[in-house]
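Removed: one protein chain of the complex. Kept in place: all other protein chains.
Chain IDs A, B and C follow the sequence of writing; residue 1 opens each chain.
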Amino acid sequence: MKMYQLGVLSFFCFIALSQSERLHEQIYSSIEGGAACFRRLNGTHQAGCSSTDKGAVGPVLMIKEINDALWLTQNGTAGPYIAVVSTALFHDIIEEFMNNPTNVAGILVYEDAYQITSAFTHDSKCPNEYSSGPGSTCSSSEPEGFVWNEKGTDLMRRDIPFPMFFLPESRIEEIKKIEECYQRYNLDRNAHSGKPLCSVQLHSFMFAAVDTVVCLRRSASSAILTPTKVCDPLGDQNVYYPLFSRAKENKEAKRPVILVTARIDTASLFDGISPGAASSVVGMVTLLNTAEVLRSMIPMSKTYGTNVIFTLLNGEAFDYIGSQKVAYDISRGAWPPIMPLSPTDIPLHIELGQIGGALLSHRDEESWPLYAFTPNLSNNVDKVSEFVNALSSDLKQYNMSLVMTATDNIPPSSLHSFRRILKNVTESGSLTEILIADHNAQFTNMFYNSALDDYTKIGFDYHNITVGSDGIFLQNDEILAKGIMNATEIQVKISRLATSLARTLYKKITDEEYTGANQASAHLVDEMMYCFLRSQMCRLLLAADYGNSGGTENLPQKPTPLYVGVSAYSLTAPVFAGHMLALFTGMHFPELNRTTCDRIDKSEFSYLYLKGWNNTGVCIQTTMNFSQAISPAFVERDYDYASGFYSTWTESVWQTMWARVFVAASGNGALAAFIAGAVATAIAAFLTFWIQRNAQRIFINAPTGSLVSTDATTGILRTVNC
Amino acid sequence: MSNSSSSDTEEANENTALMDGHIAEARPDREIAERIARKRKTKSDSQRSYGTVDHGVSSIHGPPQPSSAPVAGPSADAQIEELELKYGARHVIKLFVPVTLCMIVVVATISSINFYSVKDVYLAYTPFHEESPYAVTKVWNALANSMILLSVIALMTVLLIVLYKKRCYKIIHGWLILSSLMLLFLFSYLYIEEALRAYNIPMDYITLVFGMWNFGVMGMIVIHWKGPLRLQQAYLIFIAALMALVFIKYLPEWTTWAVLAVISIWDLVAVLTPKGPLRILVETAQERNEPIFPALIYSSTVMYCLAATPPAGAAGEGEPPARELRPLVPDESGENAPVENRRSPSGDAGFDAEWRARADAHPAPPDAHAHAHAHAHVHVQRLRVDGTAPAHYTTRVERPQQQPAPDMDEEKGVKLGLGDFIFYSVLVGKASSYGDWNTTLACFVAILIGLCLTLLLLAILKKALPALPISITFGLIFYFATRCVVKPFADALAAEQVFI
Amino acid sequence: MDLTRLPNDKKLQLCRWYFKVGCLFLPFVWAVNAVWFFKEAFMKPPYDEQKQIKKYVMMSGVGALAWGVALAAWVAVFQLQRVSWGEAGDSLSFIVPLGRA
């Protein structure tokens, strides 16, 4: 006893720090904040990644250079491996992995600030190639063909045989964790076999498979009592805003409408990370500002011969879901719901395409080279050039250029949908189409539709200028004069583009030059960009939030994902955009309270009750409205999904996505245990058997069982009963 | 167990002991009495004589014949005590095996198919779903739920008694059959589906339908009529397990625990209080001098008597097998209706418990739920009754000699209602659903010990005893203790590899 | 129940009954019958009903076996061909595996 106490005392020192933590936490360490690549399906194929339902397990291999990748695929011994690779290296090694995936269990891509990623885009070389209109020559298949998105790996359209996870810059410490473990166990890569190895498990099991047809069929048919859903069609909401309310017009004498469109959505290979700064946000913000300025320029009292409908299209990244729906509805005379347009009502369609790719490269000068693409049609070239010239001349004062190219090979944009679905009007030239982009032959944006296409890629930095409770923003002149921003900053450029476009539109509508002083405000652009690129916790969204929704705490600190999502659930992006439109262009009635505001029912307007600038709530009368953005393929009766005319993208259902790192046993322990166990059991069995068999002879002087005395039975009763 | 029964068994040993010695079997009671006496004298000094006897016992054959009143006076009494205990030991083990099996099935399912541990749907008669974050509200919800359950149970029990007093067996039996049908087919179907889903195995309707059809029909035959004993036991255990799983899945978290506690208390009351409904049931049955409700007695008897006595040797050749032939002595043939009638219940009692609960578990109109479930409980209750009833009977040593053999027979062996199975399994399964095996283990051992004690008391008090209270109490105590106190310690030890 | 307690004629009845019932697409019942009465049919000292019991046991056994083979064959075919059957395969399926064709 005594000596034991000493022993214990001596032990106390190092036992002191022992926590009672579950073994499990000692073994595994989960990798937080990873975004998994998931599976999408179209009419004929499945695209994206899926792990097995148990998750993909493999020893870690840090890919530091291309040779590591080659070693992995060619003579890795302990494979299949989980490759951990930085975005900088990703493009160089992915093809190797795709071509011989047998030794690849999965890929963990991480963003590393210290390595410059030159390009990172997983859309096709020719985005939406198979939905492009007549005359587009872009072809990702033929090697030397002309392509828009030259760096495109097309991963979003290919079936990836292994799971992939993406760790953003903010999660670099997880990589450090893995690296450390890797250094301890896996460093000597040629001695991997028969040793414990640092391993990673990636779990992203996708329910759907094969293609949209199959997965929809399986979603429909389900075992009795427990339905199962394996995939949903992509889709969300389009936002449209007629400058003048069209409800009052009568069927025969409809005012012609200029359609100004931009895309809301972008995409990325990984779930929940789709910033899309250059891909879509700049265009969207430009459109919003144009609408705002135009609204402020045009006196609502007068009526003009022409109307403008600003439209934000959703799902454009996946074969133009939004624009296909709009065009399809127009062709059926079903869009917009109030006073539907007929194709002939639209003389002009201006798309603010992918602008922003060139911003970073021109961050030091005021200039911003823009390009106007228009289908190569003889009969309306003057109409186009008139508009383009007007716009470019207006842009000139800001040292921005607009070069017009008339070609049938138009960059990816909603124009393609119109040119396919509204063929007759587009080809006859009654519908003139103009696409404004800031790239000419090829994308200037090396991160098109990718997780890295964030605010840094357009050189946006937030100025955080306070906004008064009246919602008045500083005018550009003031901003520049005070030197709050300088003319080379993108906010200014965008605002200027918006202003010019607005002026041009003003001219189209009123047939006279705009003489007023209204301009788009770089300040407003600043705020808007911040909302869409940095954090939803921003002034505009607080003001544009529903009046009845709770305080500010319900808005997360990260930007809202711009991925279109599945049609079943509406995402926040279009709602935000629409509310902003309403907030800036609608009529404010601060005096009305919520109930009355909700009760108002006028056919030509819709009424929103938003928080307003001073968060007291304001009733807004607006013509802005939402329309469904889902591919006609899912609307039309018995549409042939394989025909490939409409977008048929669906997204697989999944349950959980997680990744964890741990050390995998080499099996030596198991072997040892087995041998020892077998021996021990055998010995024990034999001894027991033997001793029991001749117990009589072995235990010669056994302590004989005491009592069985005569009063045994009563004894029993006593013992038992007590 | 009882004097009478034990004296039966006593004979049985003698009987077999003799058979070992290859001596004719049938002999007048006189001899037996003497033999008993003789044996008592000799026993003490020589283990061997005992040995042979016991040896015989260990492979006891032959159905006990109607016994004589204890002839050997006080001496015999003592004798009886031992033998009784001897049987006690055997039977305790005989009960451990199926109980353990049932628990294993449940635990294995819980830990491999997570369908049964996720809470989404609840039974319609547990209106409070314990969604609130506050412990207080949860507790209150749980209590409310369990009280609702309890009242439903009580109600149904009363209803049962009324039915029974009115002697409308037809209703009860028909209803048992129907419920059994639904249970066997519907809920095993659910089980299969979830199992396949869990392992992501494709399967076609043809195989499914064919399999279900075979499984279900065989089940009906074996449970309601005649079939190999082992198969029958397998079916019983499986269904008890399914039932337990249903409870685990469809009862809210805390409600499950509350229900366990409440049920065992109710059990106590219903069986022990002089005016307890179950006791009333038993007594009416006695007045009518008929086996209470074949559905009640037999369910367990079928399982356990036989479970307890290995393939009985052909004592009394041609004498119809005790269990199912008793009620219909003269003309016994599978085909004729009355027989069926009397017989069918035998299996049921066990089953309908499941069925009911199954029924309610399965998404159906709320009220339907309520009903179904209620029944479930009644049955569970009834099961428990029969579990204890035999002992209750057997206390009546002065039972008339010409007492129809069936009673004798069914009194033999320790009986445990399937209701007990279910609730034991619910407890252990629930414990295992949190993924801590220590807890599961503790609950398991606690329940077994509780069972031992109950049986010991049964042997000592010779009085109908509820089988749940002791076991469940132990189980609950050890569950919570292990979860809150022991687990951290055990984990610390395990993680540090400190062995105590 | 245990057969040993049954008088022979009852045994025969039971065996026959099981066989008859087995004809309703119930090979399982047949199998049980075969196993259950095997001892009776082949191990017990002969008695007059034994002959028939033998017959029924044989028939049930063979029948069960045949069914078993047939079922196994069908399952094999289904598992192998389900994908290639496409829509038909899915509509036949009671559980369609997730995440694969």
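The definition used in the following text is that contacts are C-beta pairs under 8 Å (C-beta built on N, C-alpha and C of every residue); 3 or more make two chains touch, one makes a residue touch a chain.
As a working rule, contacts and distances are computed from a predicted model.
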Omitted chain (choose from "Exosome complex component CSL4", "Gamma-secretase subunit Aph-1", "General transcription and DNA repair factor IIH subunit TFB5" or "Trafficking protein particle complex subunit") - UniProt protein name: "Gamma-secretase subunit Aph-1"
Shown chains that the omitted chain touches within the full complex: A, B
From A:S393, A:T616 or A:T681, residue that would touch the chain that is not displayed: A:T681
Residue touching the undisplayed chain, where the options are B:L123, B:I221, B:A431 or B:L448: B:L448
Interface residues of chain A (partner: the chain not displayed): 1, 4, 7-8, 11-12, 14-20, 22-24, 26-29, 57, 181, 185, 196, 198-199, 201, 660-674, 676-678, 680-681, 683-685, 688-692, 694-709, 712-713, 715-716, 719-720, 722
Positions on chain B contacted by the hidden chain, ascending: 47-48, 50-51, 54-55, 57-58, 82, 85-86, 88-90, 92-93, 96, 435-438, 441-442, 445-446, 448-449, 452, 478, 481-482, 485-486, 488-494, 496-500
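As a working rule, only the chains that are shown with their structure count from here on.
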Contact graph of the chains (line, ring, star, complete, other): complete
Geometric centre: closest chain by C-alpha means: A
Pair of chains joined by more contacts [C-beta pairs], A-B or B-C: B-C
Chain A and chain C: spacing of chain centres that average the CA atoms, whole Å: 57
Distance between chain centroids, defined by C-alpha means - chain B, chain C (Å): 30
Distance from chain B to chain A - Cα centre to Cα centre, in angstrom: 58
Shared interface positions of chain C, touching two or more other chains: 94-96, 98-99
Per-residue multi-chain contacts in chain B, two or more chains: 193, 197, 200
Complex contacts: residues of chain B adjacent to chain A: 40, 43-44, 47, 78-79, 81-82, 85, 190, 193, 197, 200, 362-363, 456, 459-460, 488-489, 491-492, 494-496
Touching residues on chain C, where the partner in the complex is chain A: 87, 90-91, 94-96, 98-101
Chain C - residues contacting chain B, complex: 1-2, 4-7, 10, 13-14, 17, 21, 24-29, 32, 35-36, 71, 74-75, 78-79, 82, 92-99
